[in-house]
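Can you read through this structure? Questions will come right after.
A single protein chain has been omitted; all remaining protein chains appear in their positions.
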Amino acid sequence: MAGMKNTAVLLLDCPDRKGIVAAVTNCLLKHDANILHADQHQDSEVGLFFMRVEWDLDSCRLNLEQFERELMPIASSFQMRWKLLGSRKKTRAAIFVSKELHCLADLLQRHASGELECEVPLVISNHPVAEKLARFHGLEFHLMPVTPATKAETEARELELLQRNHIDLVVLARYMQVLSPAFVARFPERIINVHHSFLPAFSGAKPYHQAFARGVKLIGATSHYVTDELDEGPIIEQDVMRITHRDGIEDLTQKGRDLEKVALSRAMRLHIGHRILVYGKKTVIFD
Amino acid sequence: MAGMKNTAVLLLDCPDRKGIVAAVTNCLLKHDANILHADQHQDSEVGLFFMRVEWDLDSCRLNLEQFERELMPIASSFQMRWKLLGSRKKTRAAIFVSKELHCLADLLQRHASGELECEVPLVISNHPVAEKLARFHGLEFHLMPVTPATKAETEARELELLQRNHIDLVVLARYMQVLSPAFVARFPERIINVHHSFLPAFSGAKPYHQAFARGVKLIGATSHYVTDELDEGPIIEQDVMRITHRDGIEDLTQKGRDLEKVALSRAMRLHIGHRILVYGKKTVIFD
Amino acid sequence: MAGMKNTAVLLLDCPDRKGIVAAVTNCLLKHDANILHADQHQDSEVGLFFMRVEWDLDSCRLNLEQFERELMPIASSFQMRWKLLGSRKKTRAAIFVSKELHCLADLLQRHASGELECEVPLVISNHPVAEKLARFHGLEFHLMPVTPATKAETEARELELLQRNHIDLVVLARYMQVLSPAFVARFPERIINVHHSFLPAFSGAKPYHQAFARGVKLIGATSHYVTDELDEGPIIEQDVMRITHRDGIEDLTQKGRDLEKVALSRAMRLHIGHRILVYGKKTVIFD
Partner (left out) sequence: MAGMKNTAVLLLDCPDRKGIVAAVTNCLLKHDANILHADQHQDSEVGLFFMRVEWDLDSCRLNLEQFERELMPIASSFQMRWKLLGSRKKTRAAIFVSKELHCLADLLQRHASGELECEVPLVISNHPVAEKLARFHGLEFHLMPVTPATKAETEARELELLQRNHIDLVVLARYMQVLSPAFVARFPERIINVHHSFLPAFSGAKPYHQAFARGVKLIGATSHYVTDELDEGPIIEQDVMRITHRDGIEDLTQKGRDLEKVALSRAMRLHIGHRILVYGKKTVIFD
């Protein structure tokens, strides 16, 4: 996983039938590709086949575009939904945040240490508190206050900013505004949120308060792709922690932060590593 | 925790104010009681104080009844809800089961090995499959088929059977019938159920199917006291396990069994050790 | 994973080079095999490639023996270590146990419920306590007391018994005797033990006492293949549980039993599902 690698990732799903693996691996073999990782999955209930293959581009005769041409007829004959991605072209992520900075600080530290192989050109927030942290890490910071009256206009400015910066992933690191369907539609399966509960339990507002009131013995956090239905998008990662009757709401809030950081950073890492396939409300995670 | 011990347990809750611990410990000290365990809890939000004290009866001048008389004025002056229990008088539990036997087998093996210090005189089931296992462990087995038409009559017979056997705890070890409010009212905070999900997620029927459809990354099990509201009783114990997209419904069902066994047996162990205080929908667990 | 399935499993490892997946999948495709699961792994440090493929035999033109012949030249050309196994031929396991019965009871209940798809013809013990349980499940029970003087002779009788029963897996379910190198040599990678610690911590005798003395905050259990070096065999599965200063040695022992049951039963399930590849001191687990 060294930073200088030059690999291609093929992510695909298609109706399950015989010969898919053979077709793909024969094509790669024919062009002398050295497969580094390959993983498959079948969901027999819905009759779908899923695959992720990663190979070394440096030792190949073909480049990414040439592989794309070679794979096209195979993809077509198997009715694949597919993506071919090169490790050299890094995902460009924008991070949205509100007042709580633990997830942002965690992501930026991981990015600085090389753990998250992507570019993070900018941070957007509806509050000014994150500015100092963003600038410490050398990132642009854009203050975008949101009120009911200005929300549509603000989102338009945000979208413009994202487009101008060629952003292909939006990470909501405890961003407490609900994005409009129009915004979400512009980044399908490209907005990752972290919700501070073990979804589907305690969706909606104030999940730690809900958890405290219900008297659960574990709290959780969930990272998921954002869809139009609040807290209903495909789940990428979840984590939980044991609590006891001794933990008040403040303790839940504080302990939960560790879950949020891990759930969100893992989701971001999986996304930028092209390790997630979405189908319906579910995800296949090739880790 | 050897079986031959002779201890007293005082479980209490009351409005929180100064002097509760001092009053209780002075009373015990005055009568030369050797405290083995003491634990307190305060819920500052609702202003309640909770306490569990266990002391050795063999080395005391007073017996359980005499301690009860000594503690009565203290309990009264602090407006305590309280229970005083002797380890010599063991809980008598009846286990209800349907067709899936893993929880029953697990509980009976734990009981046989001495891990659950209670008496289990009988097993009740709406199906005949558990009979062989119950009899192997030397327990009475009562087949009590339930149909909508006969449910009230069956419950009456069950209640009569429980009363005749001096049962003070009912354990639902994957018993798939809903008990009537009238039945539940006869055993307040004395019926323990295991639900095969991480409540409040996936309450109701077929939780593993619900979990599979939602695409969660962890499955859970929850043991709780039964109240009139289905799957809404005070939670005693919860446990979870990581799953992946590779796990089908059968895998969830099979993996979940290990969670159910642990969640249910721990709840039973906590209950018979007089380690649970219920208030509202929540529990204090003194473990 | 229904019991009546008729599948073939190919398990292999070989020096990593191009074309392995293509060669295997082409061979299967040529004979119209419907691949149900395929999984690969590369250990780049040692330059090894590992693969497990499972396909449906019912819908194939070839039977297991015919596939063996077809695969032989491929295996040879890639210098594979390989096994081809049919789901119809179930593993025959013997369980060894001493005085503590929780693992035995757990395995036999799982077997009875259909969770462990193998045959368990007999239980062997150096103590008589397990007999009743073995017979309840309809198994042969053989009492084989071990003393230093009789050990060699007893092992000879055990080996003869295993051979006569066509046993191909020995499961040590808290069997407290050390098997001789000669015995172990007869069942290479076919004896599974559970050690009641998180190996390599607390190998050897009385691990819960060691854990208590060291003041660890988690206890564990480890299932592994038995080799000549005590507690040094390839690890199959490990699990841990949080403990506190309140837990005495008895509590560790009791809580740890749940870990032992899970670690051992998972290992047995993985083995009989042909999901484990051993190399050196390590295992690849295709689950």
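We just call them A, B and C in the order they show up, numbering each chain from 1.
We adopt the following convention: a contact is a pair of C-beta atoms (placed from the backbone, for glycine too) under 8 Å apart; a residue touches a chain by one contact, two chains touch by 3 or more.
Keep in mind it's a predicted model, so treat the numbers as computed, not measured.
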{"item": "Partner chains on view for the chain not depicted", "value": "A, B, C"}
{"item": "Chain not shown: contacting residue from C:72, C:129 or C:218", "value": "C:218"}
{"item": "Among A:95, A:146, A:236 or A:262, the residue in touch with the chain that has been omitted", "value": "A:262"}
{"item": "Selected residue (touches chain absent from view) among B:29, B:152 or B:178", "value": "B:29"}
{"item": "Subunit C residues that touch the omitted chain in the full complex", "value": "41, 43-45, 198-202, 213-218, 220, 234-240, 244-246, 248, 280-285"}
{"item": "Touching residues on subunit A - with respect to the absent chain", "value": "1, 101-102, 105-106, 109-110, 113, 115, 136, 246, 248, 250-251, 254, 257-258, 262, 287"}
{"item": "Positions on subunit B where the hidden chain makes contact", "value": "18-19, 21-22, 25-26, 28-29, 32-40, 42, 242"}
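To be clear about the criterion, only the chains that are shown with their structure count from here on.
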{"item": "Maximum centroid distance from subunit B, chain identifier (CA atoms)", "value": "A"}
{"item": "Rotational angle, Cα trace of subunit B fitted to subunit C, multiple of 5°", "value": "180"}
{"item": "Centre distance in Å when subunit B and subunit C are each reduced to the mean of their C-alpha atoms", "value": "36"}
{"item": "Between subunit A and subunit B, centroid-to-centroid distance (C-alpha), Å", "value": "42"}
{"item": "Where subunit C touches two or more other chains, by residue", "value": "none"}
